[in-house]
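Structure below; questions to follow.
Complex shown without one protein chain; remaining protein chains in place.
Moving on to chain A:
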Amino acid sequence: MNDRHDDDDPRLSTGAYSLDAVSPDEAEAFERATDASESLREETDGLVETAGLLGLAITPVTPSERMKAELMAKLATTAQLPRQEPVAAVPDASAEPESAAPAAPTPVETPAPDARTASTAPRAESRARSRWFARPATLVAGIAAAAALFVGGGVVGTAVSGGFGTSSVTDASAAGLAEITAAEDSQRSTVPVEGGGTATLVWSNTLGRSAIVVDGLTPLPDGKVYEAWYIDAEGAAPAGTFTASGEGTSWHVLAGAMNPGDAIGVTVEPAGGSTTPTTDPIIVGQTA
């Protein structure tokens, strides 16, 4: 510690602060100082803006397709800080640390602005379940059996193929997911995954498409795949098979057209998929 006494003058640190060349502790102390001094704050804002110009002069780099798809999927599970309406003292708004660590994905118990989806979700879910091959009473037991599959089959390393490749199939799926989540009438609903965790259903009625997004979906043993279904009064129509990556986010853009109100289900099926479900669903939800 050979700090000199003049290092303590916050005025000397405006340049270093604007370039992020101070330690987190120093940054915090400096920000407190700017709150107390208008001239200090003014100089700081100007230098921060100037640093931004240094950033603008850097050659842009095009991100991969999947970066956007992943990001759009993560929005569904990332809560937003509330808007601070004019001095309407919201008691716990200030309790949220401004620069909290990497946006810890908060499970959406109470999805922020989309009251529509939030209020319909529980009802929709029970409706979907009651439709599941007219065996609502056995659903829970069936789910336990499906979960047991993971254990029985022995969860060994990566099953089938990691979902995190850069194959064109993945990229196409990523683009599809981005399209659905960005649609003007995009809706979502969070449903439990049997065996643990939650899945997010995302759909757009105007596009007639939907997708399932799951964090940390368990990889299946060899010879098994996840299969998605669109379910209506007529029964269950296959909507494509997929595999889990084990860690990170797995998603599947459903094949075929979605009609508003369709339920969406996921079962575990033999490799290659089935034409009708052979097990009880591990995920069920309903579009609206």
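Note that in this section a contact is a pair of C-beta atoms (placed from the backbone, for glycine too) under 8 Å apart; a residue touches a chain by one contact, two chains touch by 3 or more; residues count from 1.
By our rule, contacts and distances are computed from a predicted model.
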| item | value |
| --- | --- |
| Per UniProt, the name of the complex member that is left out, chosen from "RNA polymerase, sigma subunit, ECF family", "Sugar ABC transporter permease", "Histidine kinase" or "Glutamyl-tRNA(Gln) amidotransferase subunit A" | "RNA polymerase, sigma subunit, ECF family" |
| Touch criterion as defined above, residue of A:S37, A:T78 or A:T206 at the omitted chain | A:T78 |
| Chain A, residues in touch with the chain not shown (by the definition above) | 2-4, 6-7, 12-16, 18-23, 42-43, 45-64, 67-68, 70-72, 74-75, 78-84, 98, 102-103, 112-114, 178, 181-184, 186 |
